[in-house]
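Removed: one protein chain of the complex. Kept in place: all other protein chains.
By letter and in written order, the chains are A, B and C; residue numbering begins at 1 in each of them.
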Amino acid sequence: MPIFVEGSEEEIKMTTKQEFKGVAELLWKPHTTQVRVRYGETDAMGYVYYGNYALYFEVGRNETMRKLGFPYGRIEEYGIMMPVVDMHLHYDSAAHYDDLLDITTGVLELHAASMIFGYIVSRAADRARLVYGTTTLAFVDSTTRKPVRVPELVRERIGIPQ
Amino acid sequence: MPIFVEGSEEEIKMTTKQEFKGVAELLWKPHTTQVRVRYGETDAMGYVYYGNYALYFEVGRNETMRKLGFPYGRIEEYGIMMPVVDMHLHYDSAAHYDDLLDITTGVLELHAASMIFGYIVSRAADRARLVYGTTTLAFVDSTTRKPVRVPELVRERIGIPQ
Amino acid sequence: MPIFVEGSEEEIKMTTKQEFKGVAELLWKPHTTQVRVRYGETDAMGYVYYGNYALYFEVGRNETMRKLGFPYGRIEEYGIMMPVVDMHLHYDSAAHYDDLLDITTGVLELHAASMIFGYIVSRAADRARLVYGTTTLAFVDSTTRKPVRVPELVRERIGIPQ
Partner (left out) sequence: MPIFVEGSEEEIKMTTKQEFKGVAELLWKPHTTQVRVRYGETDAMGYVYYGNYALYFEVGRNETMRKLGFPYGRIEEYGIMMPVVDMHLHYDSAAHYDDLLDITTGVLELHAASMIFGYIVSRAADRARLVYGTTTLAFVDSTTRKPVRVPELVRERIGIPQ
């Protein structure tokens, strides 16, 4: 259950990860970054290997966190790590070597000790949507590896009313 | 909607990918294979990087297909490729460098032009479940890259009555 | 034996791969591109995994080839592939997650059916050199996979007198 509430200064969307089918309008505070497909990321089919989208999601998520003002490196300085605890990917179409890809990443849900990002990967040349998906990240103490509450900085920058 | 039917010579399970929460009994024709975690598969948290489980799923799927009598290499010789069109992973616990992992893979659903595998990754030393998930694979013509029906060989070896 | 000759319109350097110890001045037509270290590229030591520099070299080489006017995609359209047949890497210092890296790539040797690139990877923040190395690439026919002569386009853009 997302803790997003309606009626705050901005209209806050409440999309659950189940509802997310790759529609950009449902992403909260979306940010788009680009990657170019490396040869080593393709496979013998001539496509990007399906597992490598986890790397692209990571790039999208990191740049979005940086843009929002809480780069992952700073989170780790707080003694907090954010392991991925759930991931879903849906593949509409394939990417090829040297394709320039847009990765649009935004927040879907914010919980007490976790958050869910949504992702849309599309080909920059023709804006065709290739892959969409979600990742759920837990907040854990780097030393004890036990769950901790989402830091105030993160909540603030995401723009959730206190 | 799975096409598995009940009442055939063997009791056939009908688990949908939504229902699969990592319970081995729900996998049809399961097979277990092992991988040992490579240093290059870990990340700075000291865990296996979340995206690398796609490689482990691939190993489990390939060995299970080989065991069932339709190794992926033979499928490709038929002029058929099996791209992954959907993947879900759920991470219960982390694997570390040099851990020996059991990957149990079985069939969850068989459709006209696709099939769904379920996976359970556990640590061999204490049988702790680390990750479970599903992948949906389409059958496509290698040349046209259009969907084709699941080959008879595959249906037969999976043991679905005609 | 490099075919570079002296006394052409530009002073042409003749560095062999054995002589290359990471000095940028010895690279012919160098170009610098950047990559940011992904979490999935680090390992449990907290460093970039040593094998992943092959990916960074690939990025540097591809962007340099694009800059020189013969992007690798165009080479493949000519029915030519360029497999790597030899690689050397020397690691001076380690890169960490989120580091921004400069990859400087240039030509070291041009032979009848192969070419050798040299690479220097340094940290953008303090210009510390982290890794240097070389790769030898063969030119082969995509169909027969037999060696072919370096295409005229490549020789021309590298600026070797005919």
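Throughout what follows, a contact is a pair of C-beta atoms (placed from the backbone, for glycine too) under 8 Å apart; a residue touches a chain by one contact, two chains touch by 3 or more.
All values reported here derive from a predicted model rather than from experimental measurement.
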Give me the visible chains that the unshown chain touches, in label order.
A, B, C
Contact residue for the chain not shown (choose from B:E19, B:D98 or B:D141)
B:D98
Out of C:V23, C:V85, C:A113 or C:A128, which touches the unshown chain?
C:V85
What residue numbers in chain C mark contact with the hidden partner chain?
45, 47, 49-55, 58, 81, 83-91, 94, 135
When the complex is taken as a whole, what residues of chain B touch the one chain not shown?
36, 38-40, 54-55, 58-59, 62, 71-73, 97-98
Interface residues of chain A toward the undisplayed chain are 39-40, 42-44, 46, 49, 51-52, 96-97
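Basically, only the chains that are shown with their structure count from here on.
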Graph shape for the chains shown, where an edge means the two chains touch. Line, ring, star, complete, or other?
complete
Nearest-to-centre chain - CA centroid comparison
A
Where in chain C do residues touch two or more of the other chains?
39-40, 97
